[in-house]
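My structure is below; once you've seen it, I'll send some questions.
Left out: one protein chain. Kept in place: all the others.
All chains are identified by letter, namely A, B and C, in their written order; residue positions are counted from 1 within each chain.
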Amino acid sequence: MRKAFSPTLQTHAGQPVTFGSLMHPFHGRSAVGILLACLAVVGCETQYGPERTYGLRKDPVIKNGQKMMEERPLPDRPGQLPIASIKDLTEQEDSDHPFYRADSAKRKEFLVQDLVRDTGLISADDRKIMEETLEKLFGKPRDPKVAITDKDGNPDEKAAEGLQVDVTTLARGSVLYREHCLHCHGITGDGRGPTGKWVNPHPRDFRSGLFKFTTVNRVEKASLKASRGDLARTLRQGVEGTAMPSFNLLSEQNIQDLVSYVMHLSIRGETEVRTVLGAFDAAKMEMVDEDGLEEYINKASRSVVKAWKESQAAANAIQVPTMAFDPNDIANVEKLKESVQRGKKLFEDKKTNCNGCHVNYGRQAPYKADDWGTLSRPRNLTQGIFRGGRRDSDLYARIHSGIVGSGMNPFGKDLKSDEIWDLVNFVRVLPYPEMRKNVGIEIPE
Amino acid sequence: MSHAVHDEPGLKMGMPLPNGKLAMWLFLVTEIMFFTALIGTYMILRNGQTSAGNPWPQPHDVHLVEWIGAANTFVLILSSFFVVLAHHYLHINQPGKGAAYLGLTLVLGCVFLGVKAIEYKSKFEHGILPGRVFEKLDGPRGYEYVAKVKEQLKDIVDGKHHVDSKAMDAVKQLLTEITDNKLSPKQVNERVVGTKHVKPVDMPSNPQNVTGILELDSHAPISYSIPWGNLWASCYFAMTGFHALHVLGGLVIFAAPLVKHFIGGGLKPEDGLFVENAGLYWHFVDIVWIFLFPLLYLV
Amino acid sequence: MGKFWSFLFGITMVACVGLFVAAPFVGWWMVEPHSLHASRVDNLFYIILVVTGIFFILTEGVLVALMWAYRGTPDLKAGDIHKGELPGFIRPLANVFNTPHKIEIAWTLVPAAILLYLGMAQISTWADIKYLSRMEKQIKDGESPIVCDVSARQFEWRVRYPNSARLKEMQTIKANAGKRDWEKFSPHYDDVHVVNEVHAVKNKPVLVHLSTRDVIHSFNLPHMRVKQDALPGKMIPVWFTPISSNVDKEGKELPGKIWELPCAELCGWGHVRMVGRLYVHETMDDYQAWLAGVEKQQRNGTSPPQAVAANQ
Partner (left out) sequence: MSVSPSTAPAHAHHEPGFLGKYVFSQDHKIIGIQFLFTSLIFLGIGGILALLVRIKLAWPMAEIPILRDYFPDNAGVISDTAYNMFFTMHATIMIFFVIIPFLTGAFGNYCIPLMIGADDMAFPKLNMLSYWFMWPAIGFAVAGFFVPGGHAGAGWTSYPTLASGSLGVGQGIESPAFPGSGWGQFCWLMAALLVGVSSMMGSVNYITTIINMRAPGMTLFRMPMTIWAMFITAILQAFALPVLTVALVFQLMDKTMGSTFFLPPSGLDFGNYHSGPGGGQPLLWQHLFWFYSHPAVYIMILPAMGIVSDILSTFARRPLFGYRAMIYSIAGIAGLGFIVWGHHMFQSGMDPRLGTGFMVATIMIALPSAVKTFNWLGTLFRGNLQFTTPMLFSLGFVSLFIIGGLSGIFMAATPVDIKIHDTYFIVAHIHYVLFTSSLFGIFAGIYYWFPKMFGRFMSDKWGKVHFFLTFVLGNFTFFPMHILGVAEMRRRISTPQGTILEGGLQNLNIFVSISAIALGLVQIIFLINFLGSIFFGKRCTERNPWKSNTLEWSAPTPPGHGNFDIPPVVYHGPYEYGNFEGKADDNLMQTEKAVGVLPSQTH
């Protein structure tokens, strides 16, 4: 029987097998193998190097990406990220990115209108404080932590309770993240790993704290993040139609470790973002908060963690009601027919105005900027690819609470649950011509 | 260790050919392989995938005119004949006549390229270029097609492009209907080319039996769907493009002895070898066209 | 020095053979065959291994022997040539060895015959595995294959199954060549979608409709001895019959029986990570139970997504 080296496996002890154990010399069978493996261990690690830090973000904070860019027929080019650094705003005149194509007056306007914050303008002293404080709170990639302090500066053990961001979990998560995710999502979760800029849609930037495909009830509370289940589901199923593959062969333990680590990155990144936006003034990036920068960062971290904690509460999840009938039961064909036809009407209705964004059922939808400043496109609903999952309940959640950052608003308030089900049924039928005929709807060729 | 001279083996080894001529033949072998690969690819792509319901474009669909191609073939054959004459006159030491026939060859080569340029222009005008042709009109591509046609119709109505007055009404009508978002991409295509010429694969679900704008004015600059159009354009430009490059190379080769004749002090019978090699090359270029013409224009 | 070099070559030869002999015992060897045609493939592999092994030992042995026997003196003098007499046991063959033509004919014809045999031995197995016409023979009338649609993309396998109702309908497919109704399996409203998981049933043929959305991938099941590239723009049928199962009633893999589905054709930076799993159920009932479970989970609108995430 072979030894299992793959990180996709669990050993008898339930511990994930990672590359760390790979380097253990006693897996060898041949004497030469053991000897050379011993030699080989020198200089090999599966963890991040001890001196590697997260560092401060160098790219500007995009405050409202959707306002910055016009609609476009084509997506971003590979090899380009939205905005690398504000310095480029002046130098990269010929770049193809719409932000750079905007004339310099308009670019200045972005800064003046406070759509973009330039982190490069923060003074060296402030940067130092920020860096030290963040490291105190969140550690380094090699030993990540979420060490929240209370108002008096004492460690607050309870702040992150229930988020599963303890040091051991995060350490495991960090190793897994380095192997599986770093490549696209980058060390700090900024979506700027070595291949990050070559994939489109660009990998998610966790630092903004916005997660698209969630089941938290944003109709009630817009500040909610995502539940662990949402992140785990995205890891397992991948995101169809993007470069995010499925990791469903990782063990449950590994998935949970990764979820914890992603939460850690997101909390850390969002703390930083909130500090940049809240503690400084827009024009000169000079400190304006009277409590002092360090305290501001602590404050920010507390509120971010609080939002994450709230998102985990079962009460804040979308309550998906039962559909009035079982649409898969052959006996209910007539009910389904009526439901789909109602859904079609709703789709074209002024109230929802679905057709306003999903032009021609999404077939003619243009690219629009999202909150990260990247381009995304209202889904082409005739293709049958749903990024957030294809279950009925997934579609329900998308319509109910919207897709954060993308411009898809929550409709949970305007629509009754039955109406949402009608829409879901319609959307499910839409990609299949044969099915459309069966339920008596027609869309142009 | 000493040997008498009469023991020497035969002095000249190898073939009774000058090195240059041998090398030219070898070069032509490589060229044959090159064009074989090109033509073979074309035949495989063309015959391997098309079906009765989704046929390869006819010459008419892609603005190929048979008689122009035929005339060009004649031009090239004639020029090949003149090279033979040029070589003949150099051989019998009449360099003046030789140079004259070389000049004629050169001129005919230029004529060939000129005609080719005219043919290319009509492709460029109608957007029959690799990657630019609209093929099957289902999916998002269909709506790009509608947008494109709308733009072209607007240009016509605005007077930027001229169409026959017969077609003007149809153009205006189509533009309003597109603006009102009444037509599906396939219907737009039907209105452009006319029901008779719509390919089965692009037939709308309810054909209208209309006369197309292109039937009224075949030169109207409006895009239309050509199934396999991108592949056709890819193959066409690859094959004729490389052939044209070879013709161009041939013209340069023929220019050399002419320059020598008029500037460098006159041609000599020894130059016959050069002209013979150039002629071999020219015959090859000619033969390639003789393959290309029926494959592209007639089959 | 001649002795040293012949010794080195000899050692190398022995080491090479030794590694191949020893490898299976330390686990560096082929995985066990688990499909109907897998052991046939393995047998052919072993036939070639034995034939090439014999030839390897023979030729390398002769090379080493010649190097040893005819190691020369460093100073070249006429007369050193032909010093070696033939060893006694070869001497009767001296006539053959001394007439190049005979031995040349011998060592051309014998390998030719062996090679031709090796070639011919492959044909029927290959045909059974890959010829579309033979599939119909393997998948007999009335016997329903497990049908699924595997669509590869960078870097995962997306698998689509007919739901239980459609599965029943598909049992009636007649297995006549050319008449197989591929259309029956076009995408449907009620299909079951899973990622990176291919499910099968023991002793039942599996028919995979293989396609890809972006680049060339290769559908590779080492335990089933299946490998087939997925070509963009084409749908390629792949079929095999597992003869043992690797999951228990609950659909969990038995210990040590993880059967993977790695991509075998370079498909980009994540090529190495593109790995799926094959689950072979013991009975059709187990399979249907699994299918129903996924169906319910995916199709039943009443299950709130939060339920999956609850208490984590």
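Simple rule for what comes next: a residue touches a chain if its C-beta (ideal position, glycine included) is under 8 Å from a C-beta of that chain, and two chains touch if they have at least 3 such contacts.
Please read all numbers here as calculations on a predicted model, not as lab measurements.
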Left-out chain, listing which of the shown chains it touches: A, B, C
Of C:Lys168, C:Lys234 or C:Lys296, the residue in touch with the unshown chain: C:Lys234
Residue, one of A:Asn64, A:Gln113, A:Asn200 or A:Ser303, that touches the chain absent here: A:Asn200
Chain not shown, touching residues in chain B: 1-5, 7-15, 17, 19, 22-23, 26-27, 29-31, 33-34, 36-38, 41, 44-45, 48-49, 129-132, 135-136, 140-141, 228, 230-235, 237-238, 242
On chain C, residues whose C-beta touches the chain left out of the figure: 1-2, 5, 8-9, 12-13, 15-16, 19-20, 23, 27-31, 37, 40-42, 44-45, 48-49, 51-52, 55-56, 59-60, 62-63, 66-67, 70-74, 76-84, 97-98, 100, 103-104, 107-108, 111-112, 115-116, 118-120, 122-123, 125-127, 129-132, 153-154, 213-216, 218, 220, 222, 225-234, 236, 258, 260, 262-275
Absent chain, residues of chain A that touch it: 2-9, 19, 22-23, 27-30, 32-34, 36-37, 39-40, 43-46, 48-49, 52, 74-79, 96, 141, 178-179, 182-183, 186-187, 192-195, 198-201, 241-243, 367, 375-377
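In this text, only the chains that are shown with their structure count from here on.
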Any chain in contact with chain A as well as chain C: none
Contact pairs, highest-scoring chain pair: A-C
From chain A, the most remote chain by mean C-alpha position: B
Rounded Å distance between chain A and chain C, as computed from the means of their C-alpha atoms: 40
Chain B-chain C separation of Cα centroids, rounded to whole Å: 47
Centroid spacing, where centroids are CA-atom means, of chain A and chain B in whole angstrom: 52
Two or more partner chains touched - positions in chain B: none
Residues of chain A engaged with two or more neighbouring chains: none
Of all residues in chain A, those that touch chain B in their complex: 360, 363-364, 380, 444-445
Parts of chain B lying in touch with chain A, wherever the complex brings them together: 137-140, 142-143, 184-186, 204-205
Contacting residues of chain A [partner chain C, same complex]: 1-2, 8-9, 29-30, 180, 183, 195, 215, 227-230, 232-233, 236-238, 240, 243, 245-246, 248-249, 256, 314, 317-323, 326-328, 330, 384, 389-394, 396-397, 421, 424, 428-429, 431-432, 434-435
